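Report on one structure; see the data block that follows.
Complex shown without one protein chain; remaining protein chains in place.
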Amino acid sequence: MKRARRGFLMRFALLSVLGMLISMPFFWMLSSSFKPRVEAENADILPEQPTVQNYPVVLDLKPDPSTRRFLGMRYGRWYFNTFFVAVGITFLQVLTSSMAAYAFSRMRWRGRDTVFILYLSTMMIPGVVTMIPNFQVMVWLGFVNTYHGLIIPAAFSAFGTFLLRQFMLSVPPALDEAAQIDGASHWQIFWEVIMPLARPGLIALAILTFLGSYQSFFWPLVMLNSQDLFSMPLGLLTLDSSYGRQTEMIMAAAAMATAPLIVIFVIFQKFVVKGLQLGGVKG
Amino acid sequence: MKYLFGGVLALFLILYSVALLTRDHKEQPGITSIRWCTDANPARTVQIAAFTRLNPTIEVVLDPGARQKLIVQCATGTGPDVIDMFNREEMVDYVASGIVLDLTEIARAKGFATENTYPAVREALTVEGRQYRFPCNVGAYGVIYNRAIFDDHGVPYPDENWTYEQFVAAGRRILDTPSKSGEKHIPVANWNSRLFFLDLLVGNGGQFFQDHGTRSALDSPEAIEAMRMYHALMHEEHVLTTPAEASAMGSQGGWGAGGINWFSAERAAMIFIGRWYLCQAPGYPALKGKLGAARLPRIGNRASTGLCGARAAGINIKSRHRAEAVKFLQYLATSEYGELIVRDGDSLPPNPALAQTGNALTNAFVGDPAFHQIFIDAVNAGRVLDSSPFISPTQVMRWLDERIGLVENQRLTPEAAMRSLAKEVNETIRGSLERRPDLQRKYQKVTGNAYRSDWWK
Partner (left out) sequence: MAETAVRKGKRLPPKAVFGFLLPNFLGFFCFTLFPVIFSFAMVFTNWTLRPAVKMEFVGLRNLNDLLGVRSVGPGSHAGVCSVYAICAVLLLVALIGTLWAHVARWRGVRVGSVALGAAGVVLLAVAVVTGAHHSVWLAGALLILGGLAGALREGEPWRWGWGAVPALLFSVALVGLMALNASMWASHEPRDPRFWQYLFNTVYMMLAMPLSIAASLGLAILLSDELPTGPIRTRLIGSLLCLAAGVGTFLFLLSSGHGNLALMGGLLWIIAMLGFAFGVVSYRTVFYLPHFTSGVAMMILWKALYNPKTGPISTALNGLCDAMGWSWRSPAWLMDFTWAKPALMFMGLWTAAGGMNMLLYLSALSNVPKDLLEAAEVDGAGRWSRFRHVTWPQLAPTTFFIVIMAVVGGLQGGFEQARVMTGGGPAGATTTLSFYVYTKGFEDLELGYAAAISWVLFCIVFTATAINWRFGKTLEVDS
């Protein structure tokens, strides 16, 4: 009993220390966002003269006190862009991946497994291989510097198909055989039987895709020219230009951008874990 | 489940329409909109406002976007209309990529030809005699120093003709002599290694190419001496900060790259920079009255000289608003624009008539004409770096940056660095000549000899 308690205490202590170390940078970010310019990069975590001025400046409600000019950051717009592009990508990806996963798992057809392996192996292709031709394709299609240019290429993912296929494989086949006997078409089976059962997997994929597209930096960097189309990462970069890295502004912007993500994750955490669990990595 | 997806789709479509409807500047009737790709300097808004007053039917949209993608953007038809080229290398590269318009005839007709600006900088605006850009501002570097810090350490101010040795001595005294106030200062705020080195190169009489651009001159004794001086200043005299120390300067206080901030925060005594420093200086009222300027130190028995260049604007060859872009370039040659440059201290105006003497350039922050005269003299005595038609100048600059970085980190001796750079340039030129018939024709035109495969032996 005593040993168990000691073991528990040690585990508890270790977890807490690790948790503190891992979350330190976030607190550094938070506290930096409350520092005035002169202290922006001080090592002391707590600001000596805390200020809340950085937040209105980032939101372009007030001019930057040191240059006495507005930053011209279109924070709200960039936030909106990132959110809505993420919604689009997530929606398309979940839809197309689940349909393809259904075809790969519940339907039997010749060559199904070979095609799947080939399809999966494309995940191995480094993004850089397709970077330039993809851009050229975008130019030919006229998708450069547009929203659909951001959403459509990112909406197809072999990883999503893989995850959902694993998930759907674990659903007992008796269910759809019964539905088939009742005369249901595949489309109906898909929507009425399989999808509801695959809900944890769908949520997991949705959350992962949503959060992932929030961070995506490279493709928007290549595709976008107009400021009103920028996503948050690109927008943050404008604060890091050769005209000076305004650390405390960036931290304020980042803190505002990160907070909703944390909330989303806290709420949906259970689903993500469960989704990865059953969807699993059974190879 | 179907309804969930349907609902999300509906939400997405609503958001999409909102996003599209709220996009920037719906084109108002009668107003053409052109995009100007330049840096994010807040002074641009004032310059644009003045242009709009003169040309009410044209709207200029600032596009500070990623300059690395510029060529790709323009080549694929999504580029801006007016393109700022910050140095000659960019211009040569853009011309080779075929994205900028040949301005020679238009400029002559509309009054922004090379004759309308300083003689020293004309070569930087043309490639093989054809003009491709017109200056937004013209500049050359001098040394701006903080009189208060010099007094603090008991160091006499730099004089008109000061030499390199005097500069090093002054720097050492600031480093070694304790100040009256007890504060420590660093001698020189090194905010851009490449430009500092290029000034040393020009000051030593070095250049990039020889033999009509077919061979690199970066392993010449002058170039090696320039790199050796750079290395000595950093690692032997400690007058220049090492990259580690420079990065530690971060961006505390005000905008501008690290070194500039340290000078503005009065932690550094000198800075090698152009008159455009005055754009930022008013943000530091403590500096008022303390700024002095001197020419770049003379090297050997040469006169003081350095790099002179221009941030100049050109026109995208695929621009759909060519006439409006031309109007913008015309505006750059006017005195309205020039006066803004003078007033804000953004280097020298493109129109030399506005900058005949230091008196013409005095502004609110620095009233001393001698200060401004330094920069006028620097431009007139400045030199433009040469380039070669057989290799991309930005590529050479990038390799030069790498070598400078290696010397700063003491991973290569100065001599080895310059020799390897010259070798790389020569190898690349040889390879390009071998493979490209258009370059072979150029070789013939430029050297007068037919191209042979062993031409370099």
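Every chain is named by a letter (A and B) in the order it is written, and numbering of its residues begins at 1.
As a convention for this text, contacts are C-beta pairs under 8 Å (C-beta built on N, C-alpha and C of every residue); 3 or more make two chains touch, one makes a residue touch a chain.
Model, not experiment: these values are computed from the prediction.
Note on the undisplayed chain: of the listed residues B:Val72, B:Val202 or B:Val379, the one touching it is B:Val72.
Shown as candidates are B:Pro56, B:Gly98 or B:Gly111; the residue that touches the absent chain is B:Gly98. Contact with the omitted chain, checked across A:Ala155, A:Met195 or A:Met223, is made by A:Ala155. Within the complete assembly, residues 68-69, 71-72, 75, 96-98, 243-250, 252, 392, 394-395, 402, 405-406, 408-409, 411, 427, 431, 435-436, 438 of chain B touch the chain that is not shown. Counting over the whole complex, chain A has residues 4, 8, 11-20, 22-29, 31-32, 41-46, 95-97, 99-100, 102-103, 107-109, 119, 122-134, 136-137, 152-153, 155-156, 158, 161, 177, 180-181, 185-187, 190, 211, 214-215, 217-218, 221-222, 232-234, 236-237, 240, 245, 247, 250-251, 253-254, 257-258, 261-262, 265-266, 269-270, 272-273, 276-277, 280-283 touching the chain that is not drawn.
Here is the rule we use: only the chains that are shown with their structure count from here on.
Taking each chain's centre as the average of its CA atoms, chain A and chain B sit 39 Å apart. If you check the complex, the residues on chain B that touch chain A are 1-2, 5, 8-9, 11-12, 15-16, 18-20, 22-24, 39-42, 63-66, 69, 72-73, 76-80, 250-257, 261, 283. Chain contact summary for the complex, chain A toward chain B: residues 37-38, 40-41, 66-69, 77, 80-81, 83-84, 87-88, 91, 95, 135-136, 139, 144-145, 147, 191-192, 195-196, 199, 221-222, 225-229, 238, 241-247.
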